[in-house]
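What you see is the complex with one protein chain gone and the rest in place.
Let's look at chain A:
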Amino acid sequence: MEKNKRVQMKQLSKKRGDQTIIRNWSAHLHAGEIAIVVGPNGAGKSTITKMLTGELKPDAGDIWVGSAHVSKNPLLYRKQIGYMPDKLNMDISLTCFEFLSYYASLYGKKQSVVTSWLRRVELEPKQSIKKLSKGMTQRLLLARALFTDPSFLILDEPTNGLDQHWLQELKEILTSFQQTGGTIWITTHDESFAQSLEGKTWRLQNGEMISAHEWSCL
């Protein structure tokens, strides 16, 4: 892992059945940088995200966050990442507070952190998960990813179900995270949202990650 590079991906390759998700891809991100990966549904964006979280093993290649390698220093690696999944079937019998406080205890965070993040995403602590809309669920998952104080934030399709007001709020939250030196990885099919963010943009297509520059020349 080279110094000053927060996240580094080297020679990543992954196949799923006959489909090549990614072939020999290398990239790095600095502290405070945003990476945006766009592509159509089924292109493999979530697969790459899952490799970054350590859920999926790449066929070849290495991933580091700071000095931690995804499989060689898994504990240190996991402590540095905050992840917002594309979808999660949460237990509907829980309230928003109960849902987050469980994860807070896993990360050794105080319950007061949960309350302040719920306030930030404008959710009531006693609100039942059963009654949350898609957008509200996304906000809850965003709070879950952020309250752990990660240095690398991974968001999979964060705009799903968000209205205009919350798209703007999301951008503000991401900007303030970025300003504190956090690195962000976003996969989305929402191109207008991707264009509204300033960061390194790639398009995932047929196993190739085409950078915004290359893609505009095509």
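The rule is simple: a residue touches a chain if its C-beta (ideal position, glycine included) is under 8 Å from a C-beta of that chain, and two chains touch if they have at least 3 such contacts; residues count from 1.
Going forward, contacts and distances are computed from a predicted model.
For the chain of the complex excluded from view, the name given in UniProt is "ABC transporter permease" [choices: "Probable chemoreceptor glutamine deamidase CheD", "Na+/H+ antiporter subunit C", "ABC transporter permease" or "Cytochrome P450"].
Only one of A:K10, A:K79 or A:K171 touches the chain withheld from this view, namely A:K79. Looking at A:D91, A:E122 or A:D163, the residue that reaches the missing chain in the full complex is A:D91. Remark: the residues of chain A touching the chain excluded from display are 50-51, 53-57, 70-71, 74-75, 78-79, 81, 83, 85, 87-91, 93-94, 98, 102-103, 105-107, 148.
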